[in-house]
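Scroll down for the structure; my scribbles are underneath it.
Note that this is a trimmed complex: some chains were dropped, and none of the rest were shifted.
Chain IDs A and B follow the sequence of writing; residue 1 opens each chain.
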Amino acid sequence: MAIENAILPLIKEVGGPDAEYYNYRRAPSKAPFYELEDVTKDLTYALEDQTRHGQKMPLIVLMDNGSTEEDVPAMRQAQVYGMEMLVVDHHHPHKIVDQFLIAHVNPAHQGGDFGVTTGMLATEIARMIHPAVEEKIRHFPAVSAVGDRSEAPEAALYIKLVEDKYGRDDLKKVALALDYEAFWLRFNEGRGLINDILCLGRLDRHRRIVDLLCEQANAAIDEQLRASMGNVKSTKLPNGIIMNVLDVENFAHKFTFPPPGKTSGEVHDRLCKKFEGKPVVTIGYGPDFAVLRSRAVRMNIPQMVKELMEEIPNGGVSGGGHLVVGSIKFVGGMRKDVLAKLAEKIAACGVDQVAGEKGGTAMG
Amino acid sequence: MAIENAILPLIKEVGGPDAEYYNYRRAPSKAPFYELEDVTKDLTYALEDQTRHGQKMPLIVLMDNGSTEEDVPAMRQAQVYGMEMLVVDHHHPHKIVDQFLIAHVNPAHQGGDFGVTTGMLATEIARMIHPAVEEKIRHFPAVSAVGDRSEAPEAALYIKLVEDKYGRDDLKKVALALDYEAFWLRFNEGRGLINDILCLGRLDRHRRIVDLLCEQANAAIDEQLRASMGNVKSTKLPNGIIMNVLDVENFAHKFTFPPPGKTSGEVHDRLCKKFEGKPVVTIGYGPDFAVLRSRAVRMNIPQMVKELMEEIPNGGVSGGGHLVVGSIKFVGGMRKDVLAKLAEKIAACGVDQVAGEKGGTAMG
């Protein structure tokens, strides 16, 4: 949205008032990477625009996506068609992607961590593209900081920057409203609605829609947890970790907000409060996937996935994410084996002191 | 369709021949209420039409939907955007919705019952909007009466009104053809096809398409019942009710016509014939839902749902419908508990004399 707000005025300046509909498209992704479905659609549109309307191949800008090995298959297809790609992402980058990119903005390239969120990066880039946009989007980094639970020093600074207009609770509400609305929009960009949630239009409408969406999102989360919390199985492992397991297929509403990953995260947050001061791992599993959340546990999910792939070669294991927050996919018939091995690995993890009063773990 | 036929000529008169495509949209709903998905789409289109084409926010007319508490979340979102809403519905109204509406036409407001169907109301409103439409849509209330199995005195009058052109069997066929075609159209309005089924175009085409669709719908129902009927479990409860239970997930074809609700209804109708003169309840259940149909049983499904929510707090129970026809949702892992409690409640219901030779219960 930061980039969009910076470039649309320039596109209209060059191409006229309707150019924003012909020369620009924001396409929300479902997966945490550039999927084959995504690149297939992008290529199809691009080739038709080229053949039918004489347009150039587009520049693909991947935001909060695009820095991992999972992006490579789609990038290779884009490359065949000479689609230039640019990544702005705060996920831990894998060197392999850079050969496909004309630029890759990532805090890790400069020794920063993922607490410098994509929302912060995007806003800074937007300012460079079109300085006049700054005033309008000044609060985006703070929303992003709170939404991603960033603990980087930049987070505090960005939040301070807008504290005259947005308290921490206001920012949290904008982030939750975005999350909730994005769920219902699915692949639709929903520009008008998102603009209002992000306060790019009328202030009264912004306040009313954010309040309403948060109220509805929280009601949906409460309703979900009413079904889920009573069905969590908690075990204290010998290493002191409280391991919580929830069947999100059978003890959560499906095809509604919050989806399984968010449900698992909310359950985890409540369990972190309950087991104050203790290391906690929460696993929300479905027929062929498991979502992991943890606090104060020295986990390395990508490494665990790698080991599971070797130890259960016909388990169809894949997945990853951050070190301590992620998800694993497998074939349904091997679920029992995968979850058992996973529990073993968690039982072998080291634990840390729980820092401060914070409940959960950073995501995004 | 009644309202559409009344207003399209007026829209074209004001806006020119293509205005019907720009200033009007009929959007079929899947759920029996105004869903968040629906309002999200409506808002997205409305805001784009406003920004891009300078249009006003639309008037939302909810037909056969919109009078219950389940409609409130979507209505609140629409309200933030100043979308005016109007409800025409025969479902039992809850006062809470009226604050969101500029008008709410409902027979219950005047002591009428739901046998005065939405199709009847819509036709009368259409006549007020554009009297010239009357001739064309005179048979709509009768189709609606038969489709919804109305037993209101108005039903007989509307049927009589068109008896020179449509016998009761003709009306039933139009209703079934609509139901069948709507299944295949899903969210598409399919104006041309629906026009022909409702006899708004060429008479020969109307006859041929209705005959064909009914033949195909009946064949699909027969095929479904071949798989289902043999797997119904019938029990005689101490209070005399014949309770029939069917696993529609495992003993019915999925993702085809008839869908689970209709399958349960058809099974119920056949069982009512089999257990002539007796009170009958039929439950068609899937992994996380149950559909209820009943005859001559003093059920109050909304009340049952309320009790189940309290008795099984982590069951994720929701649902409702009419008093004696409805559906219940729950989380899959609690199905056994929910169905057991439901059976207890049915066993505690009073029973009525079976009236006349009618098989099933009114729906719609």
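Details
Basically, contacts are C-beta pairs under 8 Å (C-beta built on N, C-alpha and C of every residue); 3 or more make two chains touch, one makes a residue touch a chain.
Worth saying up front: this structure is predicted, and the values here are computed from it rather than measured.
The complex is built from one repeated protein sequence; 2 chains are visible, and the structure file as a whole lists 3 copies.
In this text, only the chains that are shown with their structure count from here on.
Bringing chain A onto chain B by least-squares fit of CA atoms involves turning it by 120°, to the nearest 5.
Touching chain A in their complex are the following residues of chain B: 36-37, 40-41, 43-44, 46-48, 50-52, 73, 76-77, 80-81, 288, 313-316, 329, 331-334. For chain A in complex with chain B, the touching residues are 18, 21, 181, 184-185, 188, 190-193, 205, 208-209, 212-213, 216, 223-224, 226-231, 247, 249-254.
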